[in-house]
Structures are given as C-alpha cells and as structure tokens.
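Yeah, one chain of the complex is gone here, protein chain that is, but the others are all in their spots.
== chain A ==
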Amino acid sequence: MTQFLKVEDLTMRFGGLVAVDALNFSVDHGTIHGLIGPNGAGKTTTFNMISGFYKPTSGKVLLHEEDISGLKMHEVARRGVVRTFQHSTLFAELTVMENVLIGTHMPFRPNIFAAIVGWDREDREGAEGRAREALKFFGLSDLATERAGDLSHGHQRALGMAICFASHPDLMLLDEPFTGMNPEETRQMMDLMRRLREAGTTILLVEHDMQAIMGLCDRITCMSFGKFLAEGGPKEIRNHPAVIEAYLGGARHVA
C-alpha cells in the first residue's frame, strides 16, 4: 500500500531563520495524527507548507506519492487536503449557514450560467443538504441564521471545522482546534473527531492541550526547534526523555 501522506526533508527558511529543518514523517490513512512541540517548534509552518499556504524552501509533501508541495492552497484542497486556521478565521459578516455553504464549494461547484438560468436547483439543494449535515454533526443547527462573528468562541471553532468537514475532505488539517474551549467542549469535540476517524477521515492536528492529544491521537510526532524529535504512540511520547526535556527545558537548547 502506498503511503497516504508523506513529508520528505521538508525545509522552510525565512531569511536566516530555519523554521523547519529537513522534517520527515508520514501519516497513515484513517488515523488521528498529532503534531506537537514547544512554542516556535515550527508546527504551524509545517501545516502551512502541507496545505499550500507556504511554498517550502526544499523538500517534498507526497500525497499518494504525488508531490503536492508548492501547489496553491485551492489545488491542494481539491486533492482532498483541507485545513482549518488558528484563531477564529471565519466569514464573520456572513451567517453560519452561508459559512458552511462556502465549505461545499468543492463537491457542488457553482456555475454562473446555470445560476442565471436557474438550472442549478439540484446543486443548490445538494449543497444545502450537505451544509445542514455539517452543522448537525458539529451541533450548530440551531445557530444557522446567526451571524458567524456573533458566535461564542467555542462555537466559532466548531464552525471552522464544519466548513472544513462540509467539503468531504480525505485529510483534515486542524490547527489548534481545542484552543479556547472549556473541558466539556473539548470532550465533545474529541468525540466528534473519533467519529470522523470511524467514517474514514484522516486527521492531522497541531495542539497544545496535552490531555486532548494523549487521549485522541493514534500516533504523535514531536518537533522542537524545527527538527524532528520523536514519534510514537501516546505512551511512548509521554515517557520519551527527549520530549520531556524539550518541554521542561533541558540545558542543551537554551545555550
């Protein structure tokens, strides 16, 4: 079987700073894979390179053995790799329903001529159905007519994932999905992610909430200062000396 997602020698330089240095790891299909590391380890930069937001300085991102590094973000998305953003990046001025409808852009591609003549009714109904499904999955159905900018923080995070989910992704890249959620919301969100995994969606997430990461992930890759540090199951990572040192601050990196 070919590797689902494989990152090979991925490197990103910003001027003199090497944010990510020759990173290698791979993600198996149908798993929840965590990417952790102390602040500034280059996790988000890695995300941005996989999703096409940045073009890597060197190295490759292989999806089913196809090199997708350097493609535009929408081209990556059309190959089934859809990301969410840190913070609450939403269409704040639009309603919740409209937000999710934009998420259905890929499965139900709008056509301007059909729209003028009115031949796109099936597509519109299909898109609406998918959007309602996504809202229901994330428990946002009651808020469909609210303005996205008026939602609470937890709901905004959920909406961000609903937009991603609406596009039928193969791989969801979640950038700190639990930030700003209370323990109850975090628990619910973890349940939803497990359900997504059962439905065959692969999830790669960056997160600081260690409890969530340890309870959720099948495999964890740990980075520090742009470099690969360790990989393994939650138990191995928890007891890995290099990981503990990176988090608790060994003398090696401070110097």
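By our rule, contacts are C-beta pairs under 8 Å (C-beta built on N, C-alpha and C of every residue); 3 or more make two chains touch, one makes a residue touch a chain; residues count from 1.
The criterion applied here is as follows: contacts and distances are computed from a predicted model.
A.B. asks: Quick one: find the hidden chain's UniProt protein name among "Branched-chain amino acid ABC transporter permease", "Iron-sulfur cluster assembly scaffold protein IscU", "Formylmethanofuran--tetrahydromethanopterin formyltransferase" or "Glutamyl-tRNA(Gln) amidotransferase subunit A".
C.D. replies: Matching the unshown chain against "Branched-chain amino acid ABC transporter permease", "Iron-sulfur cluster assembly scaffold protein IscU", "Formylmethanofuran--tetrahydromethanopterin formyltransferase" or "Glutamyl-tRNA(Gln) amidotransferase subunit A" yields "Branched-chain amino acid ABC transporter permease".
A.B. asks: Which one, A:N24, A:S58 or A:T89, makes contact with the chain that was left out?
C.D. replies: A:T89
A.B. asks: Among A:K6, A:H105 or A:H153, which residue is in contact with the omitted chain in the full complex?
C.D. replies: In the complete complex, the chain left out is touched by residue A:H105.
A.B. asks: So that we can see where the missing chain sits, which residues of chain A does it touch?
C.D. replies: Those residues of chain A that touch the unshown chain are 51, 53, 72-74, 77-78, 82-85, 89-94, 98, 101-103, 105-106, 108, 110-112, 115-116, 118, 120, 123-124, 127, 163-164, 167.
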